[in-house]
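A quick write-up on the structure given underneath.
For this depiction, one protein chain was excluded, whereas all remaining protein chains were kept in their positions.
On to chain A.
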Amino acid sequence: MEMITSLLAGILFATGIYNLLQKQLLRIVIGTALISHGAHLFILTMGKLKRGNPPIIVEGVENYVDPLPQALILTSIVISFGVTSFLLVLAYRAAKTNDTDNMDELRGNENE
């Protein structure tokens, strides 16, 4: 299964990057969201999947899954949420100010 989730993470990366390379701002944000999904899945896979019970200590249960990757992913999810929402509002403001969401038209002043 780990092979398959690795593959899935790879596909998420590939689609994410393809979206990232598009012209539209919204697609770029979608791309970053896909990439962060891929990364989360990646971290989870590296900590081995499904070897035991959820990491909540119960008397008499010996076997738990690795809790550390989960803690890391939790932190990461929150941070990527913060960044994504910031990006979204930035995209919204940029589109409003410049009347375009085409990346090829959004260039520095000296390139115009």
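Keep in mind that, in the parts below, a residue touches a chain if its C-beta (ideal position, glycine included) is under 8 Å from a C-beta of that chain, and two chains touch if they have at least 3 such contacts; residues count from 1.
The rule is short, and it goes like this: contacts and distances are computed from a predicted model.
Participant: Name the absent chain as its UniProt record does, using one of the following: "Energy-coupling factor transporter transmembrane protein EcfT", "Electron transfer flavoprotein subunit beta", "3-methyl-2-oxobutanoate dehydrogenase (2-methylpropanoyl-transferring)" or "Na(+)/H(+) antiporter subunit A".
Facilitator: Hidden chain, UniProt protein name: "Na(+)/H(+) antiporter subunit A".
Participant: Since one chain isn't shown, list which residues of chain A touch it in the complete complex.
Facilitator: Against the missing chain, chain A presents residues 1-27, 29-30, 33-34, 37-38, 40-42, 44-58, 64-68, 70-71, 73-75, 77-79, 81-86, 88-93, 95-97, 99-104, 106-111.
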